[in-house]
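The following block contains the structure, expressed as C-alpha cells.
Omission of a single protein chain aside, the complex is shown with its protein chains in their original locations.
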Amino acid sequence: MTAFFVFCLVLIPRILPNAYWQSIFSITGVYVMLSLGLNIVAGFTGLLDLAYIAFFGIGGYTFAFLCSNHFGIHLPFLLALPVCALVAMISGFLLGLTSIRLKGDYLAIVTLAFAQIFKLLLLNLDAPVNITGGVNGIYAFDTAKIFSFKISSPENYSTWIWACALFVFVISFRLKDSRIGRGWNAIREDELAANAIGINVTRMKLFSFATGAMIAGFAGGVFASFQGSVFPNNFDFQQLVIVYCMVIIGGLGNIYGVVAGAIVLSVLPEALREYGGLRMMIYGAALVAIMALRPQGLFSGIPGFSKLMRRPDKDETGELRASTDLYYSLETDDGNRKTFTREDLPILNIQNLSLNFGGVKAIDDLDLTLHKNEILSIIGPNGAGKSTLFNVISGIYKGDKGSVTYRDHDISYFKPHEVVRLGIARTFQNLRLFNELSVLENVKISRFCRTKAFFFSILLNLKLNRKEEAETDKTVKQILNMFGKRLTGYRFDQKVKELSYANRRRVEIARAMATDPEILLLDEPSAGMNPQETIEMTDFIKELRDKFGYTILVIEHKLNLVKAVSDHVLVMDFGKKICEGSYETVSKNPDVIAAYLGKKGKK
Amino acid sequence: MEDIFGQLSQQAINGITIGGVYALIAIGYTMVYGVLSMLNFAHGELYMMGGFTGWWVLQFFSSKHQPVMNAAILISLMILAAMAVSAILGLVIERVAYRPLRKAPRMNLLLSSLGVSIFIQNFILYTQGAKVKVFQVSNLIPEGLRTFHVGDTVISFMRIFVIGVCFVLMLLLTFVIKKTNIGKSIRATAQDIEAAAFMGIDTDRIIVIVFLIGSALGGAAGILVSLLFTQVDYYVGFQAGLKGFTAAVLGGIGSIPGAMAGGLLLGLCEAMAVTFFPSAYKDVVAFIILIAVLIFRPQGLMGEKIREKV
Partner (left out) sequence: MNAETVLELKNVNACYGKIQVLYNINMTIKKGELICLLGGNASGKSTTLKTILGIVKPSEGAVFLNGENINKRPTDYIIRNGVSIVPENRRIFPRMTVLENLEIGAMHRKDRGQVKQDIESMFELFPILEKRINRQGMVLSGGEQQMLAMARALLSNPAVLLMDEPSMGLSPALVDQQFELIENINKKGTTILMVEQNATMALSIADRGYVLQTGEIVLSDDAKALLDHPGMQKAYLGGEL
C-alpha cells in the first residue's frame, strides 16, 4: 500500500497526458483525505456526522483568510495549513460539546442544521462587512511555498496533495489498531456495553468528532490552496453526499476500501462525462442499493481490501488448532500457589438503596455488604430487582435513595466507566458483546481503561504505546487461556456472533476480567448452559476466587451452582431483601421457599 | 410604535400560514418516526413533488399560460393530484428503500433515505431543469377577493385558503387517529409495534398506511406553498424538509399534536425573526431553535422523557 502511495505521488502526476487529468488526479487526493477523515467519524465510531463538509469549508475559508489579500494576512503556507486543521478541530469540538450526547439521528439532524447555518453564513456574510465574499467567494491566494520551494506546477501539486493523503492514511491506520480505535469500535457496536467496560463514551465520541473535523479542515486548506479560490458551493450538501458515497461504497471502517471508493468515485464520473447530469442521481440510487444489498461496502471480502479472518483452522494432523499460538500458558496447579478465602473486610457497602420505575419499586430499601474475596450470591424470582441492583452498582441507573460505597469511595453518582476504573466490572444477563468483532478484539477493548497512550503516542508509535500494546496482547491471551480451548487458538479471530451461547457467556466474563477488577458482578453466568457446562462454570467461579482472588457478586437461578460457590446468599423479592445468610440457613427459610419455588398450591 | 404593531400582526398571519404548512410536513416525519423510529430524509422531496405535480396539472389545463378551467375545480384538482402522487411515491420509497432494511442498523436506514432524497431531487433536476417553475394563478382569483384589509393588516386570499386547507387536513387527521380503527391501529403500532402484532394488527400494512398519510400531507404542503408563492423548483424539498423536521422535534417527535403545535410555533418564530433580522437569517434562526431544543429538551415540548431500558 505504501508503494502504491509512492507510485501515486511521484510517478502518476508525471505520466498523465494533460493538465485536465492532472487536476482530476489532485482532486482525487483531496477526496481520499476527506473520505478517510469521515471514515474515522462514521466508520470507526458510527457517528452520522452531517456537518463534516462544513469543517472542510471552515478549513478552506480559514486558508483563504490567512493567505490572501482578502484581509491582507499572508501567513506562510506551512503554518497556515495546521491553523486550518486547528480551527476546524476547535469548531468540531465545540459543536460536539453541545450535541454529542444526542442519539444517532438527532446528532445527524443537529449537524445537518449546523452545516446549513454555516452555508447561509458563507452566502450572507458579505454585508454589511465583507467577511466571506458571499456567492463570489474569495480568490487570488498566495503562492504555496514549502520553505523556499514553490509548489506551482500541477505535477508538484499532485505530489504534495498525495503526500498529505498518505499522511492521513497513516494516521487512520495507526488509530485503527490502537486502544483509541478499539474504543471507537466498541462505541459503534454497543454504547452501553462500551461504557460498562470503562470507556468514557462522551469523551471518545467527542475526540472522534474533533479528529474528523481536524482532517477535514486540513483537507480544506490543501484544497483551497490547490483551487486558488473558495466558494460556498465547494462545501454544500452535494459534496457531503459524494464523500459519504465514497466511504459507504468502500465499506464503513475499511481503510483500503475507502481509499478505493474515493478513487473510483472521483475518476469514474469524469470518465463518464457525457452522463454528467445523471451523476448525482446515480449516487443516490447507489446509496440505496448498497445499503440494501452490500451494507459492508463493495470491497468487503475481497482479499487485500479487508483483513481476512484467520481461518477456523485445522493443523496438518487434522486436529483443531487450539492453544498453539499462545505465548503464555498458566500453570494450572503447582501446589504452592497462594489461595484466597473470604476475609473479614467489607469493601462494597449498599445502604437503604431504593429505586422506582414508574411507580414500581424495583429496589426497596436494600442493604448489602460484600467482603474482600467473598462470593455472595443473589437469588430470587424473575423481576425481583436483582439485575436492577447490578445496574445501580455499575452506575447505569442512579438510585433514588440510599448509597453505594466501594472502599472509601461513595460511588452512588459515579458513571459506569468510572466504576469500572475503580475496580468493579460486570457481565450482562442478556449478553452485550460487540457481536461484529472477534473474541480477541472484544477482550482487548477492556484494556482501554488500564492503558493511557493517546494521540501522539499512537501516531508516532512511541515507547508507551508499544509497551501497552504488548501488555494488552499478553494479558488478554492469558485471560482467554483460562477458558482453555473454548476461546483460544482459531477462536481468537472468530466473530463473537458465531460463538455458541455458552461461549459468549465466557467471553463476557473474560471481558469483565480484562478490566483488572477487584469485584466481579456476574449476572446469571450459567443461564443457557447444559448441566455439564454448568458444572464447569461452577468450578470456574470457585477458581476465580480461590486462585485469582476476585471478589464476586453473582446472580444465579441454578441453586446447585449457588450452593457450591457461595459464602453467603442474599434472597430478594419485590426489590426487598427477604433473607440472607449461609446457603443452608437461607434454604430452610419458609419465606424463601414461598418466594422462590412458589407456595404449595391449594389443591 | 403602531407601525411595529401593524408589522407584528402582519407577520403573525404570515407565521400561521407557513406554520400550518410546517405542521403538515412535520406530521409526516413524526408518524414515520413513530412506527419505524427512523428519520425519513426523503420526506422533503415528497413536498417538492407535491409542488411539481400541481404545476404539471396546471400546465395540462392551461393554454398560452392561461388556465382553461374553473378556478375552484382546478385548484382542488391540483391539490388532490399532488397528494395522490406524493402518497404513491411515499409507498414506493417505503417498499424499495426501507422495507428491505427493517432489521438493519439505524444508520443504514438513514443513509438509504438520504440516497432516496438525492435521487428524487436530481431526477427532477435532470428531467425538469433547474429553472424555477412559475404558477400563473394570480388571475384565477376574482379581482375583488384577492386581498382583505383588517385594520392596517393586508391578508391575501391565498393565505386564508392555505390556512383553511391546513386546518381542515389537520382536523381530519385528528379524527382519523382518535376515532377510527385504522387510527387506533396506528397509535398502537407506534407505541409498541410487537404488542400491536400481538393484537392481530398487520403492522406492515399499518406502516404502509402511515407512509401513505404522511406523504399525502407532505404533498399537500408542497402544493399549498407553491400556490402561495406561485413558484417551485427542484431544491425546495431540502429546506422544507429540514423545517418540517425542526417542527416535529420542537413538538416532540412521535407526537402528532406535538407536530401540529411545533409547526405553528416554528412558523411564528420565523415570521417574528423577520421583523428583527434581515430575512436571509430567518433560516439561521430556525436552525438555532432546532439545535437549542435538541440540546436542552430533546424530548420536545410535548414529548415524554423515556428512561432507556437496559
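Labels for the chains are A and B, by order of writing; each one numbers its residues from 1.
Please note the rule applied: contacts are C-beta pairs under 8 Å (C-beta built on N, C-alpha and C of every residue); 3 or more make two chains touch, one makes a residue touch a chain.
Only a predicted model underlies this, so the values are computations on that prediction, with no experimental measurement involved.
S.K.: Residue-wise, where is chain A in contact with the chain that is not depicted?
M.R.: Considering the whole complex, chain A reaches the absent chain at 358-360, 381-383, 429, 497-498, 500-501, 524, 526-531, 534, 557-563, 574, 587, 592-603.
S.K.: For chain B, which residues lie in contact with the unshown chain of the complex?
M.R.: Those residues of chain B that touch the unshown chain are 181, 184-185, 187-188, 191-192, 194-204.
Definition applied: only the chains that are shown with their structure count from here on.
S.K.: Taking the mean of the CA coordinates per chain, how far is chain A from chain B in Å?
M.R.: Computed from C-alpha means, the inter-chain centre distance equals 37 Å.
S.K.: Going by the contact rule set out above, which residues of chain A touch chain B in the complex?
M.R.: Answer in residue numbers: 42, 46, 48, 98-99, 102, 104-106, 108-110, 112-114, 116-117, 120-121, 123-124, 192, 237-238, 241, 244, 248, 277-278, 280-281, 283-288, 291-292, 295, 357, 387, 391, 396-397, 428.
S.K.: Which residues of chain B touch chain A once you look at their complex with the stated criterion?
M.R.: Counting only chain B, the residues touching chain A are 38-39, 96-97, 100-101, 104-112, 114-123, 125-126, 238, 242, 245-246, 249, 278, 280-281, 283-284, 287-288, 290-291, 294-295, 298, 307, 310.
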